[in-house]
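Only one protein chain is missing from this complex, and each of the others stays in its spot.
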Amino acid sequence: MDFAASPRAKELTDLVTTFVTEEIEPVVDDYHRDVARGGDHTTWAESQIMTELRAKARAQGLWNLFLPVGHDQPYAEQFGTHGGAGLSNLDYAPVAEAMGRATTLAPYVFNCNAPDTGNMEVLLKYGTAEQKQTWLEPLLDGQIRSMFGMTEPGVASSDATNMAATAVLDGDDVVINGTKWFSTGVGHPDCKVMIFMGLTDPDADRHHRHSMVLVPLDADGVEVQRMLPTMGIYDEPVGHGQVRMTDVRVPQSNLLLGAGRAFEIAQGRLGPGRIHHCMRLIGQAEVALELAIKRGLSRTAFGKPIINLGGNRERIADARMAINQARLLVLHAAWKLDTEGAAPSEVSQIKVVVPNVAQQVIDMAIQLHGGAGMTQDLPLSAMWTNARSLRLADGPDEVHRGVVARAEIGRYKEATR
Amino acid sequence: MDFAASPRAKELTDLVTTFVTEEIEPVVDDYHRDVARGGDHTTWAESQIMTELRAKARAQGLWNLFLPVGHDQPYAEQFGTHGGAGLSNLDYAPVAEAMGRATTLAPYVFNCNAPDTGNMEVLLKYGTAEQKQTWLEPLLDGQIRSMFGMTEPGVASSDATNMAATAVLDGDDVVINGTKWFSTGVGHPDCKVMIFMGLTDPDADRHHRHSMVLVPLDADGVEVQRMLPTMGIYDEPVGHGQVRMTDVRVPQSNLLLGAGRAFEIAQGRLGPGRIHHCMRLIGQAEVALELAIKRGLSRTAFGKPIINLGGNRERIADARMAINQARLLVLHAAWKLDTEGAAPSEVSQIKVVVPNVAQQVIDMAIQLHGGAGMTQDLPLSAMWTNARSLRLADGPDEVHRGVVARAEIGRYKEATR
Amino acid sequence: MDFAASPRAKELTDLVTTFVTEEIEPVVDDYHRDVARGGDHTTWAESQIMTELRAKARAQGLWNLFLPVGHDQPYAEQFGTHGGAGLSNLDYAPVAEAMGRATTLAPYVFNCNAPDTGNMEVLLKYGTAEQKQTWLEPLLDGQIRSMFGMTEPGVASSDATNMAATAVLDGDDVVINGTKWFSTGVGHPDCKVMIFMGLTDPDADRHHRHSMVLVPLDADGVEVQRMLPTMGIYDEPVGHGQVRMTDVRVPQSNLLLGAGRAFEIAQGRLGPGRIHHCMRLIGQAEVALELAIKRGLSRTAFGKPIINLGGNRERIADARMAINQARLLVLHAAWKLDTEGAAPSEVSQIKVVVPNVAQQVIDMAIQLHGGAGMTQDLPLSAMWTNARSLRLADGPDEVHRGVVARAEIGRYKEATR
Partner (left out) sequence: MDFAASPRAKELTDLVTTFVTEEIEPVVDDYHRDVARGGDHTTWAESQIMTELRAKARAQGLWNLFLPVGHDQPYAEQFGTHGGAGLSNLDYAPVAEAMGRATTLAPYVFNCNAPDTGNMEVLLKYGTAEQKQTWLEPLLDGQIRSMFGMTEPGVASSDATNMAATAVLDGDDVVINGTKWFSTGVGHPDCKVMIFMGLTDPDADRHHRHSMVLVPLDADGVEVQRMLPTMGIYDEPVGHGQVRMTDVRVPQSNLLLGAGRAFEIAQGRLGPGRIHHCMRLIGQAEVALELAIKRGLSRTAFGKPIINLGGNRERIADARMAINQARLLVLHAAWKLDTEGAAPSEVSQIKVVVPNVAQQVIDMAIQLHGGAGMTQDLPLSAMWTNARSLRLADGPDEVHRGVVARAEIGRYKEATR
């Protein structure tokens, strides 16, 4: 149960931290001004700032660091030039925390952003050679981006078996119909492919009805209908889109792993991604706490630095205690995922704890800043929205609490829901 | 301690509720599409929808209902045609709750929106005949809008004596310098005047240093520098602006009540306004709760309506209990304000309790909706932002908790802060 | 919706407050020392202090004030000398709050203590003339006390239909078997009768299976097995007992209202009793807040009165806001109970809110006192235990939340649990 990062992970964390501080933070505001376009568009332009940052990061070897390439050595050799760092989840954790400090840019700068990371892992693990060549290689190379089509507007997506979109086998093809939303990344001009999840065989058992299919976004019948703000924020140029598919036809060779195996793939896809999300949120909570203290020291009211007024110091202490506990919980989940291959309760635990802790710490930091905390002058409102949305994305808190409870109660008796 | 609304207030509440339901709610989405422009502008266009709604509301006598005209009978006669309803705070409370159900439009439809309401009350109570004719009449008549220039970006505005902008007497004029922000309303094309608060005499005692001055927005030296989003939302076409004043010169006849009397005016201005804000928030919390239940009944997951999953029913109960308590607390504060003329602790109590309750109930409703709750398809994200911002606007929670504590502790001994 | 107390209620509240302050508070410690015996006993001795206080209170007409005698005028005439004050629930509320300030003694001093109050109301409303003469008269007269036998150790009593004790009709008799616990009052030497609730007809529908029967405690087969501490406190000489009944035989004339009608009686019994409990808790929360502030002003640490350290002033404010909201909620429930005869959601709301608020405020007061707050030198630990136990007594929070949710959701659709 050793949570210390390896020397290689420490070195990468330092490099990423330096890059974030010296290269990214100074241009964050310019970048956001560059890409700000609001919600009238369904595709936005990328900023030249990002192109340059990505080139610079890649030149320093800070590229695809999330990729546990060691798990698939032959592939590592094949794509060595843009291969990952071979880090365990525990080792990648502090790297992700460092990226979290500039969360709206950094993950993409280092080609470590969701949902591309999860999609690349799926392709790496389950893709055919052809699928790898067509989609994985350009993703690893940063030429294209991707989206993941799972959540639907018409059903309670917290129960994944509710999914209504269809992927029907028809001759050599798969015919796809339905609407997905909260498809992150689809607003980006480089977004070229979706991993689509849909119903293939309604008569199969609950967890073998759905398939995953690779769908090029320029296929006939794919329409990005609109972009969705989360709490008023569009996250340009990435965006979260609503995508309608009408009789979209792709060859069966675009199926991942074969028909009816979507849940099997989804299962493995989400663990590491949740570690990444949570560690980035820890990074954001640290930024929020730091901003709160600095503001509290620099502004005065009623004759005192505001940090010394009322319960403010207690709030700082509460934030520190909450962050430390949350980080240790994530490291423990990562360690268990690394050592046991799966840690469903632990991963659900962090998925509940960390976004809530981050939301509270950021809310506190906003409050300590007064009105400024809610403006575009500070990253707090974007960070808040990100934390809030992660209480729903990848499964709402309530579903994850259910997973934790089932594991806990199951130790004593198999209780029905 | 009778909290029942008068027959007149009940009638008005019913009329407003019907108007909100039948006239406003059906056009809310169209309206927001019409005015959506994002943050690149400092002035937005108003929508024709609003013009028509206002005309219709006024034709039904649903106009300036906030105005306690009975307090100033002569004036009521003079401006009878657009005069208020003469309601007490307690009687206006349910009217405001009804408006809160469509909070982004309704207050303005009925000419009952902040900060115009507070500004009109100030002019009514403290304005000269000339000031009334020039500014109050067109405000009551709905020809113009106004802003209130108090909060500043460079200081902790929670301590109002920190204010750095200046209103210096110079011959017959007042010369104004400084920057104000979170100036709500300044983005609207009809916004023509500000009530500015600034430092006149740094040597006077703490609460007699500042003055309030009427400043036309087209005066030389007034510059709206930019609009500020709150948590990503610009509230077009109203907006919250940052306004820079450089050597703005207005005649001393624009002073309200005379130099050095700003705090005296501010004191009386905020009580009723806080009742309004809080009752509108109660209206929003009710909408959120209603939406949550309807969604919970209509969507299913794991074989049940989601309202019946996990702790959801308990959350509904908690929301009901919190809203009921919050509403009673506001009614009690309104009743005390009416009967005793002032209720500083009670008004501070509602200013803490209600935005927090509203934020929590809305957050719960968002969670129950899944991703949809965060999109523009539902009013929840705008309502959430409104509630969150009201934990800072008109004084942060912490300052109001301080007021409540002082009153409470003062009952036993005069304790220093 | 007028929450103001009537002149008569105000007068009684003042008299009770004065009596509590001048007569009861000075002897509280002596009283508790007098009756302290621990848990080895199943019956304790009463203190002479109590006997004298009761005589004095009665002489001042402060006796049976809870009794809404006006509801039953003929009876009022018959038992006028020890009759109640004819107060509505709303009017009795501040009287109960005043008694709450010395909650371990005052209710009994004024013959207004649970469960005697509820039992007297049941007898008044449903008792035969003979039952009234035998049991109600001596209860009103303060000669005897009573217990209520409902909760059982072997089942989840939160679902009252779980009840396993039996009241079987046999010839002219009712034969009673089973074990009841948390039978408050049974430790008192004057406790002479129980209202027992048990299963009569397992084949009847869910709410007509059980009967209520008057059982003298000296009947053959009744055994008080032991006294139960709540959180370590035995509440001598009242106590909460475990009572075993083995083939106890009483005549059918001891049935209340007839076989199978227990739920009908129970329904009406609990509303007013919950108002009383909640208002007494409000009184206790006020005492706790007062003690906290006084301690905070009188002790110093790190060079300041401790009230001014850290978040203490905010805690005082939070307590004030919570108490005020809770009290208004109770007054509203009382008002609704008076005007509409029943208010199930409102009564359940206060049953959740008030004990939780009281527990939190008392916990805060303990914390502010340091170790002293947990000792017998202050009433705080007894008050805390009382508040905590009321989150379970008369139905746990969770059941009451369920009632509130059902009412709320039922407004939109009849949803199943």
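Labels A, B and C are assigned to the chains in the order they are written; within every chain, residues are numbered from 1.
Following the convention adopted for this analysis, contacts are C-beta pairs under 8 Å (C-beta built on N, C-alpha and C of every residue); 3 or more make two chains touch, one makes a residue touch a chain.
All figures in this text were calculated on a predicted structure; none of them were measured in a lab.
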(message) Considering all chains of the complex, which shown ones does the missing chain contact?
(response) A, B, C
(request) Just name the one of A:Ala55, A:Ala204, A:Ala342 or A:Ile409 that touches the chain not displayed here. (result) A:Ile409
(request) From the listed residues C:Asn119, C:Thr179, C:Thr200 or C:Ser381, report the one that touches the chain absent from this view. (result) C:Ser381
(message) I'm checking contacts with the chain that's been left out. Which of C:Ile144, C:Leu257 or C:Leu392 qualifies?
(response) C:Leu392
(message) List every residue of chain C that touches the chain not included in the displayed model.
(response) 36-40, 151, 153, 155-159, 162, 181-182, 228-233, 299-302, 306, 309-312, 363, 366-367, 370-376, 381-382, 384-385, 388-389, 391-393, 396-398, 401-402, 417
(request) Quickly run down the residues of chain B that touch the omitted chain. (result) 310-311, 313-314
(request) Could I get the residues of chain A that touch the absent chain, sorted low to high? (result) 1-4, 289-290, 293-294, 296-297, 305, 307-308, 313-314, 316-318, 320-321, 324-326, 328-329, 332, 345, 349, 352-353, 398, 400-402, 404-406, 408-409, 411-413, 415-417
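What we mean here is this: only the chains that are shown with their structure count from here on.
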(request) Quick one: report the Å distance separating chain A from chain B, using the average Cα coordinate of each chain. (result) 38
(message) So the centre of each chain is just the mean of its C-alpha atoms; given that, what is the distance between chain A and chain C in Å?
(response) 54
(message) Residues touching two or more other chains, restricted to chain A: which are they?
(response) 310-311
